[in-house]
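Shown here: the complex without one of its protein chains, the others still in place.
After this line comes subunit A, so read on.
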Amino acid sequence: AAVKGGLRFQVSAALKEGHVTPTELCQSCLSLIKSTKFLNAYITVAEETALKQAEESEKRYRRGQPLGVLDGIPIAVKDNFNTAGIETTCASNMLKGYIPPYNATVVQKLLDQGAVLLGKTNLDEFAMGSGSTDGVFGPVRNPWSYSRQYKEKSVPKSPSEDEESNWVITGGSSGGSAAAVSSFTCFAALGSDTGGSTRNPAAHCGVVGLKPTYGLISRHGLIPLVNSMDVPGILTRCVDDAAAVLGSLAGHDPKDSTTIQDNFKPFELPNLTDVSKLSIGIPKEYCAPGLSSEILAFWSKATDLFKSAGAKVIEVSLPHTRYSIVCYHVLCTAEVASNMARFDGLEYGHRSDVNKSTESMYAATRREGFNDVVRGRILSGNYFLLKQNYEKYFIKAQKVRRLIANDFVKVFGSGVDILLTPTTLSDAVPYMEFIKEDNRTRSAQDDILTQAANMAGLPAINVPTGLSERGLPVGLQFIGQSFQEKQLLTVAKWFEKQVKFPMIQLEVKRHDHSAFQHQKSASFS
């Protein structure tokens, strides 16, 4: 069966017209997951339930009553969202074997729309990290490592070196979701974004990564990292798809008091042709130290693109940008320390065998259950929350956070519609290089361009822009105004159309014919 691997809209149409059935689609994806197992993108594959959901969807299509655009569409969910009856681990020993009794609101919404849940994707342990390398199930490999584009450009450093040691990271912490979308094993995936965890891997894997406005999408059932910054993220292969998924997820949830009450109206993205009324802001502080000249070049080209299309492009300043990373670390670790307090081994998850006393059981359970990244952040966070430090660190950081948010308010208030910045400092680095630095250092470096949006609660999106000299994806980030996702996505869609990011030419050792065909037709979109 000729499966359209590209735009979901096309697949939806294909499903509606009966060119392909949900079951065929589901099976094709499941088989591709098996062929791409070496990517380590999935922690759990829910084959049985997925096929059942596909069957149900098929019945609906036969009756001519699909639930909507997402009916029958295979999706994947990051393993820090609760899924009823399906193991949810957060890539941690602490939750190995944990089977939640309920679905996260966003998962439930997708299922209610008829989406087919293929499985749970890999991440950094408890979403802490920027490489998707620090989970207990091992690192996720960027599918582009196995692309013709990368292979053509890579120069083996020694004759013995092969692709096994040369593979590059996905970025993180939603690396599994990004890899899953990038490698065509699903059509959309849920990630989470606290400091850039959806946009960063989206950039490295060449997919669209949307971070919605804080308060637009329910966090109920998303195992929390930083309650005041976490949002569910959406990863897709094109902007239209992201808008469609957003439409089915956004809106008030009585179970999450931080979601806004206003009624959300799902929208169709207009096909913008005239950008002359648009004002694009280029924040000068985002020309950060360590930004590769390549990325800088892509950014420049993009601003030129807007200029020549008639848009107003102006340099703006977000003066408190340089404080945001330290501020983020204080607030992030403080909330992490608080949120991780619930993992004590008593009610669920891992419990140590040590049982001399409650305290010793707690201590052993937490030492055994958490990796050192998590433990490090808990210790830091508790330090900042101590009575004698609270004012100096936590309160101070909250004040600076307000200043950072105000920077954006001022800029948007001066007539700028959207900000355009790079998403990452460089293209994806090889795993062997990445692990030379520790998680803390890496996070501090890699989050720098993305986390201000989390601090300010603003919507932001990574749009794949082009390929680097090494043949790897480079993305650019658009930051929008609060709850103006429609405007943000409209501009992003225009940009996507202009840059025509190339399809990945995945070269995978194939065992089954259908997967090969899948990949072949993917280049047809």
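To be clear about the criterion, contacts are C-beta pairs under 8 Å (C-beta built on N, C-alpha and C of every residue); 3 or more make two chains touch, one makes a residue touch a chain; residues count from 1.
Just so we're on the same page, contacts and distances are computed from a predicted model.
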Name of the absent chain as recorded in UniProt (options "glutathione transferase", "mannitol dehydrogenase", "Cytochrome c oxidase assembly factor PET112 homolog" or "Trafficking protein particle complex subunit")
"Cytochrome c oxidase assembly factor PET112 homolog"
Listed residues A:99, A:296 or A:386, member touching the removed chain
A:386
Touching the hidden chain, out of A:255, A:307, A:399 or A:497, is A:255
Which listed residue, A:231, A:295 or A:334, touches the chain dropped from view?
A:334
When the complex is taken as a whole, what residues of subunit A touch the one chain not shown?
226-228, 254-258, 261, 334-335, 337-338, 340-344, 346-347, 358-359, 362, 382, 385-387, 390, 394
